[in-house]
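As you look at this complex, bear in mind that one protein chain is not there, while each of the others sits in place.
Note that the chains are named A and B in the order they appear, and that numbering of residues resets to 1 at the start of each chain.
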Amino acid sequence: MLNKALNFCAVNSRFITFLFFLFALLFPVFFKTPYTLRVATMSLMFTMITLGLNIVTGYMGQTSFGTAAFWGIGAYTAAILTTRFGFSSLIVFLSAAITAGLASLFLGLCVLKLKGYYLAIVTLGFCEIVRLIELNWMSLTRGPLGIMNIPIISFFGVKFKSPTENYYLILILLAITTYIVSKLMNSRFGRVISSIREDEIATQSMGINTVSYKIQAFIIYAIICGVAGAFYAQYMRYIDPTMFTANQSIEMVIMVIFGGMASVPGSYLGAIFLTVLPELLRDLLEYRMLIYGFIMVIMVTVKPEGLLGNINLIHIKQQISLDLDEE
Amino acid sequence: MTLILKVSSVTQKFGGLVALNEINLEIKEGEIIGIIGPNGAGKTTLFNVITGYYKPTFGTVTLLGEDVTGKAPYYIASLGFGRTFQNIRLFSKMTSLENVMTARTIRTNSNFIDIIFQTQKNKKEEAHTKEYAEYLLNILNIYNYRYTLASNLPYGSQRKLEIARALAIEPKLLLLDEPAAGMNEKETDELTEITNKLSGLGYTILLIEHDMKFVMNTCKKISVLNYGQQIAFGTPNQIRSNTDVIEAYLGKEEE
Partner (left out) sequence: MFLQQLINGLTLGSTYALVAIGYSLIFSVLELINFANGAMYMLGGYVTLMVYLALKGHFLISFFISILVVGFVGFSIDRFSLQPLRKKKSPRMAALISTIGIGTIIENSIMLFFGSETKSFPNKFDFGKFEIGNAIVSWTQVIILITSIFLMVVICLVVYKTKIGKAMRATAQNVDASRLMGIDVEKVISITFIISAFLATIAGTLVSMYYQNVDINMGFQVGMKTFAAAVLGGVGVLHGAMFGGITIGILESLGASYISSGYRDAIAFAIMILVLLFKPSGLFGKNQTTKL
């Protein structure tokens, strides 16, 4: 039964993607309340970030706890450029991508020769250091006061005033990210990234400079998080260092672990489920991190590759074509 | 004939242990040379020095005229080495086809723009990579397993997949580390056939093996190592009757 469902999904994956985006497009028509739109917008933003993180943690197998740092760098870049210098959103998004990318290049050059668990911890340390810089560099970031009155997003003079407009913007950003990540991971680049996860020494024996590819993957991941951060700053219109903590980084990793490692649908599942769930369980807000802790431990013990982790639609399609050949 | 590989006076010490002592070896284009010796003789250490995983204490490794001693493994491989490993190192969660296609990476160069915008260049490259990978799987007689995950392959096929991968970059030198390990007689015969076929196609091969029958039936020249020293070098017949070699293997059955 499950096999039939998976086969169906594999063969019709384009159609299903189309259906999802159709639903997402029509969502604001049926669910107009600002609260619902906000939750939906946040879900989409976190999906974007999860896709980025999945490249490094899911496909490449290098657990990173630095996501909040890059997200924060993107957010602060946007906040500072718009409040201090009045730049328009297009420049701001590009700048956020660049600063986040540079930060990850710096981190990557320092750190990507390290083995798995050391890398994980250094990214966590990096996240803390970035947070402390955000907290203490008063002249740049106003420290604990945060940055207020961040202007709303505007492209070429058109202001994105309503929640619906912002929702569509993040939907577009997510669609672009999904397209890019899918194409990259199913290409020559993606094969190398996956092979690094499987056996880096074997990959090197093929003449491939794995360190270079790891850095490239990290940069793409950071850029995605940075752009999401720029959106976040202009959407929330206020940011401070408490929003970009190591805990956030851990939450993002949980989204990947829960939804599915190295899986695009898995990223959607993990991000949307774990963004919507706390809203549904509003009364249990204080239990949120506790529940996350349990999810982490349980997932890693019972199904470490995540709910949709082992499902590779392309492999399924190939098997189907083999069965058809036999007939 | 071009000199593909030259190993000069390579000595490898690990602390007080001398794993390799003044090893000299030359391989010319098209040759098949085997390295044999008891366990611990230094065979895999020699491979690791040649491929850059170890930097030798003394001596040099020259590949196609370039001194590659101690250079990064990926760099040396990119010059044209393909190798298999003693302990199979396949990409378990990827299919056979994907394993070989990954190995082809350095012979292609689509960049991010090509990939994201699906340019003609990228499409052609992907198609060609797939074709070439299928061609290699065919040579190794595992085309039927092309969509099977590497971890699901039977043992003999896994070893063959490792070889197919090593061939993907069109290597100037193919290094096989115990390719017949764990194989039964039928599988070894098939491997012998494949190895000779590869040699016939023009590949230069250096291999380590314990299976004497396999070595005698494929290699034109054999180097025998013992305790890090080369104690003999010659044709299979010369080696078969070499007293030093027989002594070194005292107690071991020659097939």
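In the analysis below, a residue touches a chain if its C-beta (ideal position, glycine included) is under 8 Å from a C-beta of that chain, and two chains touch if they have at least 3 such contacts.
Small disclaimer: the values here were computed from a predicted structure and weren't measured.
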Per the touch definition above, residue among A:L19, A:M289 or A:L322 touching the missing chain: A:M289
Residue among A:L94, A:L114, A:I152 or A:M236 touching the omitted chain: A:L114
Contact with the hidden chain (one of A:S43, A:T63 or A:S95): A:T63
Of A:V253, A:L274 or A:L308, the residue in touch with the unshown chain: A:V253
For chain A, residues in touch with the removed chain: 61, 63, 110-111, 114, 116-118, 120-122, 124-126, 128-129, 132-133, 135-136, 201, 246, 250, 253, 257, 286-287, 289-290, 292-297, 300-301, 304
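Everything below uses one rule, namely that only the chains that are shown with their structure count from here on.
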Centre-to-centre distance between chain B and chain A (centres being mean Cα positions), rounded to whole Å: 40
In the complex with chain A, residue positions of chain B that touch it: 51, 72-75, 77-79, 81-83, 85, 89-95, 98, 101-103, 105-106, 108, 110, 112, 115-116, 118, 122, 125-126, 129, 147, 149, 165-166, 168-169
Complex contacts: residues of chain A adjacent to chain B: 179-180, 183-184, 187-189, 191-192, 194-195, 198-199, 201-210, 315, 318-319, 321-322
